[in-house]
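Before anything else, here's the structure in question.
Missing here is one protein chain; the remaining ones are kept as they sit in the complex.
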Amino acid sequence: MDLIPPDATFVVLTTITLLGAIMALQAKELIYGAISLAVSFIGIAGFFVSLDAPYLAMLQIAVYVGAVVVLILFTIMLVRREEADKDESGETGESAAGLWIAGLLAVSIAGVAALAGPNLPTNPPTADLPITQLGSVLARSYPVPLIILALLLSGALLGALVLAKVDR
Amino acid sequence: MPFESGQVPQGEARKRIVMQYYPYLLMFVVFDVVGMFLFAWGISFRSIAPSDSLLVLLFLFLLGAPLGYALKMALHRENW
Partner (left out) sequence: MVNLPSTPADILPFIIAVVTSHTFITLVFFPGFIHLVIVVMFLTWYERKLLARIQLRIGPLYAGGPGGILQPIADGVKLIFKEVMIPYKADKPLFLGVPLALVFLGALPFAVIPFGQHWVIANLDVGLVFIFAVTSLFPSMILIFAWASNSKYPFLGGLRSLFQQVAYEIPMWISALSVVMLAGSLNLVQIVNAQQKIWFIVPAFLSFIVFFIATMAELERLPFDLPEAEPELVAGWFTESSGAIYMVIFLALYMKLYLMSSLVTILFLGGWWGPAFLPQPVWFILKALVVATFIIIPRGVYPRLRVDLLIKIGWTRLLIIALANVFITVVLLSTGVLAAWGL
């Protein structure tokens, strides 16, 4: 069995992403959690860059770190302090459940990899679409997803607005 | 001590914020994504067939009505 040895870029990016995600869940102050989440998103953008998809990385930073994190911060600031400071973790045995599920996942991935044997891919997949063709492929080969995307975005926007409205 | 024009500061500093401009934030999230897709189209505009460009313009046009409606909802500031 031929495993791909992880190189330095992969290790660094994985550390950043996972640490950011863990800190986002464990942080005492919610704002620190939101910042760690932003760091985690930047780590994912780094993954996109290492996989030869720089445009997607920029989209990730602009949309996730630029807009979604702002929305999360805004929501955090809306929450009253007494509710946010209550610390209920540890009561429902969630750490044990998390470890158990992580262990099952690791065992199943290792099992699948062992069973696949020589059919494992030895090169990481890279996007072989240069950026100049990204738009043309999008418009030519994926017309239906584009229209569905427009409808989906409209639905999400209007739905969120209607839900958050307060009729006075 | 926090600065409040020379008076003694009163009240909790991080009060609840007014949600008056919340719909603009939601619109920003959605149109951020739309903008990035449009950049992808803009690069290849000259090398694709006009029918494909028309498709992207249709995509933009389909988002026009929700944009208008969202703006109308946003302008009624008393609802937030």
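By written order: A and B. Residues from 1 in each chain.
Methods note: a residue touches a chain if its C-beta (ideal position, glycine included) is under 8 Å from a C-beta of that chain, and two chains touch if they have at least 3 such contacts.
If you're wondering where the values come from, they're calculated on a predicted model, not measured in any experiment.
Asker: Which listed residue (A:23, A:61 or A:147) would be found touching the missing chain in the intact complex?
Answerer: A:61
Asker: Please output the residues of chain A touching the missing chain, sorted low to high.
Answerer: 29, 31, 35, 38, 54-55, 58-59, 61-62, 65-67, 69-70, 73-74, 77, 131-132
Asker: List the residues of chain B that touch the chain left out of this view.
Answerer: Residues in contact with the chain left out: 1-5, 9, 11, 13-15, 17, 20-21, 24-25, 27-28, 31-32, 35-36, 38-39, 42-47, 50, 53, 57, 60, 71, 74-75, 77.
One rule holds in what follows: only the chains that are shown with their structure count from here on.
Asker: Which of the residues in chain B come into contact with chain A in the complex?
Answerer: Touching chain A from chain B are residues 12, 14, 16-17, 19, 22-23, 25-30, 32-34, 36-37, 40-45, 47-49, 52-53, 55-56, 58-59, 62-63, 65-66, 69-70, 73-74, 78-80.
Asker: Hey, which residues of chain A end up touching chain B in the complex?
Answerer: 55, 58-59, 62-63, 66-68, 70-71, 74, 77-78, 80-81, 131-136, 138-140, 143, 146-147, 149-151, 153-154, 156-158, 160-161, 164-168
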